[in-house]
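Heads up, one of the protein chains got dropped from this complex, but the rest are sitting where they should.
Up next is chain A:
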Amino acid sequence: MARYILQRLGYMIITLFIIATVSFFLMKLMPGSPLGAAQEKLSESQLEIVLDKYGLNDPIPVQYYTYMKNLVQGDLGVSFQFDNREVTGILLDRFGPSLQLGLQALILGSVIGILFGLIAAVYHNGVIDFTSTIIAVLGTSIPSFVFAGLLQYYIGVKLEWLPVATWDGFEYSILPTIALAIFPLATSARFMRTEMVEVLGSDFITTARAKGVGKFGVVFKHGLRNALIPLITIMGPMAVSLLTGTLVIEKIFGVPGIGDQFVNSITQNDYPIIMGTTLFFAFFFILVILIIDILYGIVDPRIRLTGGDK
């Protein structure tokens, strides 16, 4: 197991290196410059001095070499848009709220979703099934900004039950969490239902029933475990997309998260932050995939991580 994880970490470094290289050159193809509107005010020779100062006049391979050299030493550089602020600090600052929001939404969404899916499957074609299908369809098809806007208006402004926006403690995270949880809820409900219906129809369930296992036992002991495997597969990418922040929800609820920062840095051509966030997201994604792979083995021992190793 340890060897397997080490091996995977080795691949991870290679993958990150490739991602860093590709994104660096792609990023440099982006139109515009990080100086933005300020450069409109400068004469050409003044502009050259500023560009020189930030090394933006060097040939791109030289810039790449410098960046990679610093990266290996763990230095992600300083931001352009937030003058002189370290990228690492900005990423850590802004990842916190996104992580909290993402975790809350993931737990809320998937637990309720799984429950919905389960109930719908057990009573499939019944009223509950019908209701949960409607919720699933609505949840996947209503854009999150519409839902977020409705939540904010009715619960925040009309009822004044919860703060409208900004980030000042747990009560401020409730509305964005709900808005963010709708998609994982709908998705996991839909998956769960389909899988569960299939599993409950299979031979081993009939056998279990024949042996006198109660309904509870059939559903949770025999059914759930098997139905979870495909769900875990989609949970990985879903977790990553939730935890790495979403521009829309963060903007609407004034959450200082990393999703907003990422998009912002792209429109501002803030190269060090674009690189930093890309690498950070990539690292996170690879890590989550690794965890998912390990989880498979726990949920279903038939899926082996290592060929015959202990």
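General remarks:
Criterion: a contact is a pair of C-beta atoms (placed from the backbone, for glycine too) under 8 Å apart; a residue touches a chain by one contact, two chains touch by 3 or more; residues count from 1.
What we mean here is this: contacts and distances are computed from a predicted model.
The unshown chain of the complex is recorded in UniProt as "Oligopeptide transport system substrate-binding protein", chosen from "NADH-quinone oxidoreductase subunit K", "Activator of Hsp90 ATPase homologue 1-like", "Tripartite-type tricarboxylate transporter receptor subunit TctC" or "Oligopeptide transport system substrate-binding protein". Of A:67, A:147 or A:253, it is A:253 that touches the chain left out of the display. In the full complex, the hidden chain is touched by chain A at residues 31-33, 35-46, 49-50, 53-54, 81-85, 90, 93-94, 100, 104, 107-108, 111, 115, 119, 122, 149, 152-153, 156-157, 160, 163-173, 214-216, 220, 251-254, 256, 260-261, 267-269.
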